[in-house]
Structures are given as structure tokens and as C-alpha cells.
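The following block contains the structure, expressed as C-alpha cells.
Heads up, this is only part of the complex; the chains shown haven't been moved.
Chain lettering (A and B) follows the sequence in which the chains are written, and residue indices restart at 1 in each chain.
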Amino acid sequence: MEDLIKKVREFRQERNWDQYHSPKNLVMALMVEAGELAEQFQWLTEEQSSRLQPDKLAQVQEEIGDVLIYLVNLCDKLGIDPMDAAREKLEKNREKYPAAKVRGKYFKYSEYE
Amino acid sequence: MEDLIKKVREFRQERNWDQYHSPKNLVMALMVEAGELAEQFQWLTEEQSSRLQPDKLAQVQEEIGDVLIYLVNLCDKLGIDPMDAAREKLEKNREKYPAAKVRGKYFKYSEYE
């Protein structure tokens, strides 16, 4: 991840794009890319989405790359470590959704106690 | 990243949530979380978005965590390496937006030649 952060930062600075990369704009760009990712899936059934053709999968991989690039840019601007963010949130989710109580159910814990 | 992938997979399997985690659903969840991230920024000016208060920053970090968790889940289901996806896309972007030509401009290369 450190290597990717460095590469993303260089890419931005070589192009003098810091001026456009406010956290607000980066979040908006992230949503735009997430939309392009969703576009690949919108008319597929869930089952079809699990067995993508190679061409489609390559396209999906590119869109995933874009989402992660903007996420890393955003984190870099905000001084957030993306891996820490994910790990800490996962720990929090462990408490929010205790495995023993939510096995096979997908709702907020408070909804089905 | 390997460690995070492993943790995310365990979390999902302990809860028997694989049944809900079709790539299509994960993309939708990713967009929902990206929306929650955007909610933190929607009424801020760009300038305000660059100097978040500690409480707000902590909330933003959680939402970033959620986005990355779903992105990793999606990649795991599709057999995509997220870091490779970002690195390869960044390379592609280098060709698409040559630094010498796009310095300080933020448009598709084809738009301003």
C-alpha cells in the first residue's frame, strides 16, 4: 500500500492536479467511479455477476482500480491510513454484528433481537 | 493487503454471509457506503473539506473503512488483486494523461489538443 500511495501522489503532482484534489472533489470522483463500476453490473443477475466473461472482468478490474486510486488519493489528503481504517472498522463491525447472533442473517443486530 | 483480505473473508464466513455477497450486491453496498462518505462532505466548501474537525475526521475514517472493506470483499469474490488493479490502471492513466500535456488541466487529453 505504501508503494501505491507513493505512485498515486507522484502521478498527481507531476500533473499539478493538487489544486483540483480537495477531499470533497475526491469523494465526488470516487462516487463517479463507483457508478461506472456499478454500470457493469446493473442488468446482470446476481448469478451472472459471479461468472463474468474475461472481457467484462478486465473492464471491472479497471473500474475497481479507479475506485481504489481515488480512495488512496483521498486518504493521502486527509492523513488517513486506508488499511488502518478498514481494520479498525472491521473490529467495530465484529462488535456490532456478533457472529453467534447474526449467522446467516443480514440485518442490523437491533432489528432482530 | 493480504492480511486484510484474510480478515474480511473470515468475518464474512463466520457470519455465513457468502450467500448475500454476490458481486452485484457487493457493488451496490460499495455505492451505499460511498454515499455515506459523501454525506460527510456534501455541504462543506472544498476548503472546509481540507481541514476537518477531529470528530468529523473520525467519522470519515469509518466510512472510508467501509468502502475499502466492500472493495476487498468484491475483489476476493472476483479473483482480482486490488493493488494490481490500481497499479495497472495508474499505468494506463499515465498514457491517457501524459504529464507534459496535461499539467494543471483536468480534462480528457482529447478535449484540449
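To be clear about the criterion, contacts are C-beta pairs under 8 Å (C-beta built on N, C-alpha and C of every residue); 3 or more make two chains touch, one makes a residue touch a chain.
Just so it is clear, the model here is predicted, and its values are computed rather than measured.
Of 4 total copies in the complete assembly of this structure file, 2 are presented in place.
Rule of thumb we're sticking to: only the chains that are shown with their structure count from here on.
In this entry, subunit A maps onto subunit B through a rotation of 180 degrees when their C-alpha atoms are superposed, rounded to the nearest 5. Centre-to-centre separation of subunit A and subunit B, using mean CA positions: 2 Å.
For subunit B in complex with subunit A, the touching residues are 1, 4, 7-8, 11, 14-17, 19-20, 22-25, 27-28, 30-31, 34-35, 37-38, 40-41, 44-47, 49-50, 52, 57, 60-62, 64-69, 71-72, 74-75, 77-78, 80, 82-83, 85-90, 92-94, 97, 99, 102-104, 106.
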